[in-house]
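With one protein chain held back, the other chains of the complex are shown just where they sit.
As written, the chains take the letters A and B, and residue 1 is the first residue of each chain.
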Amino acid sequence: MKIKVERRGEISPKKRFAYLIFSLIIGFLIGGLIFLFKGINPFYALQKIFVGSFGSIYGWKETITKAIPLMLCGIGLSLAFKGKFWNIGADGQLLFGAVLATWIALSLGKTYPAFVVLPLMFVGGFISGAFWGIIPAIMKIKLGINEVITTLMLNYIAEQFVQYLVYGPWKGKTQYGFPYTDNFSSSATLPVIKGTRIHYPTLIIGIILAVLIYIFIMKTKIGYEIRVIGENPEAAKYAGINFLKTTIIMMAISGGIAGIAGVGEVAGIHHHLTVPQQISSGYGYTAIIVAWLARLNPLVVILSSIFFGGILVGGDTIQTSMGLPFATINIFNGLILISVISINFFLEYKISIKR
Amino acid sequence: MGGHEFLIISVLKRALVAGTPLLLGTLGEIYAERSGVMNLGVEGMMAIGAVSGFGVALATGNPWLGLIAAAAFGAILSLVHAFVSITLKSNQIVSGLAITMLGLGISGLWGKAYIGIPLTTKFETVKIPILSKIPYIGEILFNQDPLFYISVITAIVMWFILFKTEVGINIRSVGENPLAADAMGVNVYRTRYICVIIGGALAGIAGAHLSLAYIPSWIEGMTGGRGWIVIALTIFALWNPLRAMLGAYLFGGIYVLQYLLQPLGIPPNILLMFPYLATLLVLLVSAQETFKKRIGAPKSLGEPYEKEKK
Partner (left out) sequence: MKRRKDLTLHSQGGKKIELLEMKGIYKKFPGVIANDNVNLEVKGGEIHALLGENGAGKTTLMNILYGIYQPDGGEIYINGKKVNIRSPRDAIELGIGMVHQHFMLIPTHTVAENICLGFKEAPFFYPTRVIEERIHDFTDRYGLKINPKAKIWQLSAGEQQRVEIIKTLLRGASLLILDEPTSVLTPQETKELFTILKKLVEEGHSVIFITHKLEEVMEISDRVTVLRKGKVVATVRTKDTNKKELARMMVGREVIFKLEREKIERGEEVLKVKDLFVENDRGLMAIKGVSFSVHKNEIFGIAGVAGNGQRELVEAITGLRKVKRGKVEILNVDVTNSSPKRIGDIGVAHIPEERIRFGIVPNLSVYENAVLRDYYHEPFSKGLFLNHHYIKEHSKKLVKEFSIDTPSIDTPVKLLSGGNIQKLILAREISTKSNLIIAAHPTYGLDVAATEYIRKLLLKKREEGAAILLVSEDLEEIFELSDRIAVIFEGKFMGIVPREKANLQDIGLMMAGSKRLEERNED
């Protein structure tokens, strides 16, 4: 018996979508086994997660709330990954955005009105996140240093920086010794949809950015250059594309958008800066799957971010109602990602068995 | 011995201990990358090694059984990565990240039960007779936990196999030019599978060292990014197991430095940044060196091997 493996030719989008859904189902089923280990009926658990996230109005509110930072980071990552720049540092870029936004809020919040402070916070967050994103870009292009490690290290450094700030110089005088900064005044606080935690300005910015970045990638000169660099760097060199300029612009935007996510979190959800785990909650890592699932299309990121928003809410659900630690969600994330890339194999190759 | 001497000896000793998990992880990653496979799942494999090692040691009262369990679990996790990257020819970076998420998630779940539980059956230091009586060096080198000795011997053995044996030629050739190796009858897939699994087992053992000797206990997130530092150290080591020792112990020293500088009043969080800043520095240095020495990564690193590519 011989197993033959050969490449397929062109693949239809319908087929791709079908395989995608299939891989998600597989991922969930395997993840369900975890519940089995803990003596919980997996179908009951999965049902609770889905109903918890998508079955009620409250669930949807929370899902959309969590989808906002995922959407923003996901859009930024889809841009970077298109250029095959493995930006694992969205968490850190998010934190840096949050930091500068906090500074603006605390310094200007009491003296200036919202229509001055809030836009300034967004711009500042973008610039700050962009800064943190440009560093690994320069290191990669100028020195050939692997960006996976640099972006990761910058995550850890950003985390410690935020810890330092909230336990140290920025510790709130009104927070009874907790590691929070002082609360933001109302002019530094984002409005939310009544009865929810959805800070809609950030959501709107997210959707607008999804469209803008899509156009950027597909229709502009720089977008074309990014795609060429990503698909064949040798051809990019031959075409005379300026790697340094293009990569810096790409990572500035990618990091900047993650920075905006950070602004949303501090100005829309927490209304202060606090420990990094609370602010970034691993959004930067989950966003990797969000982007990958969307096949790096910013418009589709809108959908996949809502889906994963639901999964994260599910993480809360299993924590509260089943006593499982939040880290369990990482298992699902990992399994889904493995599922997606594994099933992709069957899209690209045809298996035939001969006797 | 005077106070200063005592301090220096203690620092060096601690540096070697701190560097041991890094060395073990790096050795494994060197073999995986030498065969052409990038394994970004080391952080997850370390985590799962730490939790399984702790759990089994706790349950059986025997740290060695914990060690075996850690190696086994690390190997199983790496088997998933191997299957996805080698047989399914998927993107190795994404696969590695997924494995890390999986490993961190599983260890978080599994380890919940162990938080705050002390381990009485950890690895105790073993004094090597005669050699440990040598002034200064004896205390530093020959009065350590067993995993230290195992890691050093492993490093030397792995170096020898890689550069002085037929197996080593085959491994290195698979990483440099898998097509050539295939044409000469070397089974590229099998070689890569074995190297990745070795990597996983060693990463698991590295994690076990953290929970069974270094800390020793289970804390969520105890791997603290060491898996990523291992990836950087692999580059710094120029994919050479002997040089890996240099990098690992240097880094061990950085961890010790954190404690030393505490009383100086530097904010603790800044000190905690040290290993990560040092990693960036190490990468900068390596970039210069690979350029000068013209030694680079194995040429096929990260590229899946397709047998019948037309």
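Quick note on the criterion: contacts are C-beta pairs under 8 Å (C-beta built on N, C-alpha and C of every residue); 3 or more make two chains touch, one makes a residue touch a chain.
Values in this document were obtained by computation on a predicted structure and should not be read as measured data.
Just so you know, the chain we are not showing touches A, B across the whole complex.
Which of A:Lys173, A:Lys194 or A:Lys221 touches the hidden chain is settled by the complete complex: it is A:Lys221.
Set against the missing chain, the residues B:Arg14, B:Lys89, B:Lys122 or B:Arg172 yield one that touches it, B:Arg172. Contact with the chain that does not appear here is found for just one residue of B:Val186, B:Ile219, B:Leu246 or B:Leu284, B:Val186.
For chain B, the residues in touch with the chain missing from this view are 164-167, 169-170, 172-173, 176-177, 179-187, 294, 307-308, 310. As for the chain not pictured, it touches chain A at residues 2, 4, 6-10, 219-222, 224, 227-228, 231-232, 234-235, 237-240, 242.
Keep this in mind: only the chains that are shown with their structure count from here on.
Mean C-alpha positions place chain A and chain B at a centre distance of 29 Å.
Of all the residues in chain A, the ones that touch chain B in their complex are 5-6, 34, 38, 86, 88, 139, 143-146, 148-150, 152-154, 156-157, 160-161, 163-164, 167-168, 285, 288, 292, 324-335, 337-338, 341-342, 344-345, 348-349.
If you check the complex, the residues on chain B that touch chain A are 40, 44, 80, 84, 88-91, 93-95, 97-109, 112, 220, 225, 228, 231-232, 235, 267, 269-270, 272-273, 276-277, 279-280, 283-284, 286-287, 290-291, 307-308.
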